[in-house]
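Shown here: the complex without one of its protein chains, the others still in place.
Think of it as A and B in the order they're written, each chain with its own count starting at 1.
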Amino acid sequence: MTESYKPSLQPWQSGEARESALRVRLNRFMGLIQRLVSNPTTVMGLAVIVSMIGIAIFAPWIAEPNFPDPYQMPRDWGAVRKPPGTPGHILGTTNVGGDVFYGVIWGSRKSLQLSLMVVGSTVVIGTIIGSLAGLLGGWVDEVLMRIVDVFLSIPELIFALAIAAVLGPSFTNIVFALSVVLWVKYARIMRAQVIQTKQNEYVDAARVIGDSKLNIYLRDILPNSITPVTVQATLDMGNVVLIGATLSFIGLSEAGIAEWGVLVSEGQAGIASGRWWASTFPGLMIFLWALAFNLVGDGLRDALDPRTEGR
Amino acid sequence: MQLRDYILRRVIILPILILGVSIIVFVLTRVGGSPIGIYLSHEMTPDEVAQIEARFNLDQPVWVQYIYWARGIFQGDFGWSGVAAAPVTDVFPNKLAATMELAIASGLVAVFLGISLGTYAGARRNRLPDHATRIVAVSGASLPQFWFGILLLIVFWANLGLAPIGRSDASIWSSISHPTGIYTVDAILAGSISAFWDAIWHLILPALTLGYGATAIIARMMRSSLVEELQQDYVDAARAKGLAERIVLRRHARRNALVPTVTVIGLTFGFLLQGTITVEIIFRWPGLGRWMADSVLRGDQATLMTYVLFTSVLFLLVNLVVDVIYAYLDRRVTLGK
Partner (left out) sequence: MQPVDQEKAVQARPRPASVASVRNLRVYFQSKRGMVHAVDGVSFDIYDGETLGLVGETGCGKSVTGRSFLKLLPVPPGKIASGSIQFKPHATCRNCDGNGCPSCEGTGRQSAANSRGRSNEKGIRDSVDAEIVELLEIGREEMRRIRGDRIAMIFQDPGKALNPTLPISEQLSEVFLLHRTSELLEAAGLPASTGGALRRFASQEQRFGDSLLMALPPNRAFRNRLVGALNKMVIEALGDTQVPNPAKLMARYPHELSGGMKQRVMIAQALACNPDILIADEPTTALDVTVEARILELIKELQKKRRTSVLYISHDLSLVRRICDRVAVMYAGKVVEIGSTDAIFRDPRHPYTRGLISAVPSAGARRGELAAIRGTVPELVDPAPTCRFAGRCPFEADSCRRFEPELKPVSNGHAVACFIDSAAPSGRQPTFQSAAV
């Protein structure tokens, strides 16, 4: 036996290993869906998300778009400071005759844009940088992670605020600022995952049959490392809107746009004279949006964590 | 000692991180337009402009500029605040005191409430108090603070007239000096009960607004770590000794569950710091956050950058302290890994 040394994994085995890994993944995915759906709060969150996205998509049919720029609040100077229930302005109007209902509906588009753009870009950047650090190790890892540490030393909101401030007040700058600030979380998560996944047997198997490094990464390491990133991304879909709205509230968006944070800020002036509606409804939307993604994110985390099973 | 090595390592890394933060802040100041903009005017000749640039070392390579800038910071030169119309360092301490009073008050409330709520829920897992706490926790993490504050104002200030806005009632405070800048302490020092109540009265709503989210974070962490601890063998072993359930909870499980919660308290500090910005805007609280927001809108870069630098260093220090406490408390963590 000692003369004929056999490597622990033969080339023909790795294909099988990979196929079974795929099957296992598929089974796991179905189980995951089942566990997700069995949690009532997650289902509630999902329902809210679906309706929010629905509102965003169908906004032009729900509230007639303002011309020329639908993201600008329409001004009805004939109906200033009207309370909710006013015909034509079901949720009331602002100081300058902006229809609160219009803002609530079209604001969902702004929020969807914001969260998709920020989460999309940060996930991509964070995943690439985290993977590089995890795969290459050594000084590359050291340097990248110290940079991540520096970014994490500045409180998120303050960092984003500073960036958006030097770039000047605009919604686009908020998107940019948040992307610059938030990628580090994903880099950190991804690095830890990649280092862990790298040590798995199927990765060795792929290496033995001489797969290219890129192939190994794309087919074996990435899919097995991405789950915690998806949880964080789900939670961030909500957080981003929360932080973005805060920046808008402080005054870093263009004034007068149909964005929830801006609307809350502009409605604030009226509360002393009893006009509660202009801030309340847009704020409620922010809350619901963040709540829904938090619920689903939590549900996803619980469903993915084997330790919570049966709890 | 392992613990000493760990602390040493963290302390050595600290200046590197601060250096990194300062580089980011420096880059931001250069991105945001010429730092000498406030000294320039259209009537100046190019020669005069060059002269001013030379005075502020703008004719040097960027890294030399950074060194000059950093040296200025070290010597306490944080620049001129356009908003306050004074050097940043003159205004800073007073504003800081106001912000700290608010942050500490809500921090104390959050720690106390969060730990109690988390314990209460964790010990009654999957029963009504647990579900209620879960709602508080999740909603707290999703609640836009600025909106929550406005809702409180709508109810308690605009409609019920119960709560004041701002930081103090001028008529009560006219005769009281401010040795510390922290009004509750000042009132105690002055021996004025009415001023003390006034300070507390003004503090309640903003502290509640700021503290709610932090309470949620702490309660959530406390709950889950308590649930985890309660499943450990040593809890059953303690019961097997004959300990009453409340002592098992208090002396064994809760004590150990507090350990991971400590780290979250560190993170919560950052949360409170950044939360002061919107809360101070809404409640017209004359602190750092509102000053910062004004500066942002009026392009007062010196203030903005001082604020970023200051909060980051504070945040780093607090987390260092928290991590050291954590390492000390949790004798199970493998140090230096």
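One rule holds for everything that comes next: a contact is a pair of C-beta atoms (placed from the backbone, for glycine too) under 8 Å apart; a residue touches a chain by one contact, two chains touch by 3 or more.
Predicted, not measured: the structure shown is a model, and the values here were computed from it.
Contacts of the undisplayed chain with the visible chains, over the whole complex, involve B.
Within the full complex, the residue among B:30, B:124, B:178 or B:239 touching the omitted chain is B:239.
Across B:202, B:220 or B:252, the single residue that touches the chain missing here is B:252. Remark: the residues of subunit B touching the chain excluded from display are 232-234, 236-245, 247, 252, 255-256, 259, 329-332.
Definition applied: only the chains that are shown with their structure count from here on.
Only residues 13, 16-18, 20-21, 23-25, 28-29, 31-33, 125-126, 138-139, 141-147, 150-151, 153-154, 157-159, 227, 270-271, 273-274, 277-278, 281-282, 292-293, 296-297, 299, 301, 304-305, 307-308, 311-312, 315-316 of subunit B touch subunit A when the two sit together in their complex. In the complex of the two chains, the subunit A residues touching subunit B come out as 41, 146-147, 149-151, 153-159, 161-163, 165-167, 169, 238, 242, 245-246, 249-252, 261, 264-265, 267-268, 271-274, 276, 279-280, 283-284, 286-287, 290-291, 293-295, 298, 311.
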